[in-house]
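Left out: one protein chain. Kept in place: all the others.
== chain A ==
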Amino acid sequence: MRMLINVAETVVADALRGMAAAHPRLTVDVENRVVVRSDAPVPGRVGLVSGGGSGHEPLHGGFVGPGMLSAACPGEVFTSPVPDQMVRAAAAVDSGQGVLFVVKNYTGDVLNFDMAAELAEDEGIQVAKVLVDDDVAVADSTFTAGRRGTGATLFVEKIAGAAAEEGAPLERVEAIARQVNASSRSFGVALSAVTTPAKGTPTFDLPAGELELGIGIHGEPGRERRPMMTSGEIADFAVDAVLEDLRPTRPVLALVNGMGATPLLELYGFNAEVQRVLSARGVAVARTLVGNYVTSLDMAGCSVTLCQVDEELLRLWDAPVETPALRWGR
């Protein structure tokens, strides 16, 4: 596999140096691996900090800026960051109003953010945490690590970020983040396996002519393999899997997300099929976002995330945002 890298060991640091050069409104600490909006801490505002393994760009660093995250902590590729990064980020963004950690539900992320929350509180920073666990492909039971956090992370970070930008107190920002997560579900499909820089070969073997249903965003294989399906058949399967679990009674936000290697031409075609299924099921779509937002390196495939919204959540979704990857209303 040919990759546009120097050596595998420096891919994260190299990317951070490039982000710093491209986005002067971000403060990028390459050595300590923290990306902070350059006007932080913003007086009177709650800080919003997220992070996770690298390889999902633009998540999370691309979502740092006014109206969304205050800071992000990138880990090694597909590996949770360490508590030191999160404590440093929390200290950089805390204006005295406290900090909300947005944590995707993976064992490593949860353990490291838990340790970081304790350490930050020792330093006098008030910390709340919200867990994102929207992936319906994983059985949510006491016999697994629980549902994975995937596409809903974008909805949580955007909507809670808008609430924080408006000056909502920590309890309110946390409650909104929880509401968004509870109102969101996702389902993902892989058309190819993923290759990490460290390994250099695909992390699982997906034969030609097959696809993998229910994949995660770390190259971990999914739950079921089938012969290749059309875009319309995949939309039927994915949307129904989400709706069966979400059972929305209000309009939804729809994220039609690419996993990294699927062209926008295909994603827009897939979105047409997603809208067809939603319409057939009687689900009203309030807003749609199509693009590569929560990715898995060079994996081909897509995911569908739906978030059921009330007027308040929709207003916060529409509020101005100014980050490298999401930007509107200003």
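Criterion: contacts are C-beta pairs under 8 Å (C-beta built on N, C-alpha and C of every residue); 3 or more make two chains touch, one makes a residue touch a chain; residues count from 1.
Quick note on the criterion: contacts and distances are computed from a predicted model.
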Message: Leaving aside the chains you can see, what is the UniProt protein name of the one that's missing? Options: "Dihydroxyacetone kinase subunit L", "Transcriptional regulator", "ABC transporter permease" or "Thiol-disulfide oxidoreductase".
response: "Dihydroxyacetone kinase subunit L"
Given A:Lys199, A:Arg247, A:Arg281 or A:Arg315, the one touching the chain that is not displayed: A:Lys199
Of A:Asn112, A:Asn292, A:Thr305 or A:Thr323, the one touching the omitted chain in the full complex: A:Asn112
- request: Based on the whole complex, identify which of A:Ile5, A:Ala22 or A:Ala145 touches the chain you can't see.
  value: A:Ala145
- prompt: Which listed residue, A:Ala20, A:Val42, A:Val82 or A:Ala128, touches the chain dropped from view?
  reply: A:Val82
Field: Residues belonging to chain A that touch the chain removed from view
entry: 53, 75-84, 106-108, 111-112, 115, 137-139, 143-145, 148, 196, 198-199, 203-204, 216, 218-221, 223
